[in-house]
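Only one protein chain is missing; all other protein chains are in place.
Right after this comes chain A.
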């Protein structure tokens, strides 16, 4: 039963409203029905109902909102030419990065392609470090030397620029997991465009042969750059493309669906059965990158429809509010906090200095004594330090 105190919340000071929120009768958790996954070579799939606790719900909401706002801020900074180079945004796909993280442990591993800002955040880096890396400053997570596509964190292997190359890498990380015998899994992501790369099939073969604990995840946002899935793939059932590898097709706009599917897949891998494939059906609001308006190969109506019917943040919010897990005001408060966090991070990312030119040659080799690197001509030398 929902009791209404809303007017009081809006006008009272922060601490008081917190007390009032805390004392209001929210449910601790709620059970939700989620879409059944399509299965390939699997007798059973993930459960069709799941329990969401209030605490988790608020956490997921905050994380998704942070990713959303961070991407929109990156869009803004790019248009102001404070971010240059490549910038591939994932707004619309928040349920994927947050949902996947919710289904695994921090000790598991994750690798993805270039649409990586959301994963960089969910894997533990701060918005500050991410935005500063986008703006190419020394406070960035890669000291400004990697940029949008090359951010790394503990158990997060980027951020990879070559389409499809990250998939064998992910299988290799899974090999290391098995080699070390620690029960860890590796989430290896790629897009619907990359799904047609040959090396992915090479990786499927070896992962299945050697029973590597690798979860291959196809983030299908319907377009590989400007090519729709129907124009790129003879078979758009990406979850079946692993052939001998079991697969499931997941609603990638529903964070609970993603979470349950991930838990299922991770349990499968951890049991030693070998790799498994997940296709997340999702959507990106932005174009392929900041240089793509995103409307020459799809209609504005389509984008609008997804936004209004399937937005992952809206779906979670509605669920929480309608089931007494949170109030609208509470979520609005989170929005305000997130906005502030992003604003502060953007300020830092804009004001922080670029890495000094003297450090141009740093980090060429690891664990080596310092040496000299030739610059633009034989008289210009840069010092290189590991």
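Everything that follows uses one rule, which is that a residue touches a chain if its C-beta (ideal position, glycine included) is under 8 Å from a C-beta of that chain, and two chains touch if they have at least 3 such contacts; residues count from 1.
Just so it is clear, contacts and distances are computed from a predicted model.
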Completion exercise
Per UniProt, and picking from "Annexin", "Pyruvate dehydrogenase E1 component subunit beta", "EF-hand calcium binding domain 2" or "Elongator complex protein 6", the hidden chain is "Pyruvate dehydrogenase E1 component subunit beta"
Fill in the blank from the handout: Out of A:177, A:218, A:233 or A:248, the sole contact with the unshown chain comes from A:177
Problem - Of A:143, A:222, A:263 or A:339, the residue in touch with the unshown chain - result: A:143
Practice task
Please give every residue of chain A in contact with the chain that is not shown.
Solution key: 109, 111, 140-146, 150, 152, 157-158, 160-162, 165, 167-177, 179-180, 186, 198-199, 202-203, 205-206, 209-210, 362-368, 371, 373, 378, 386
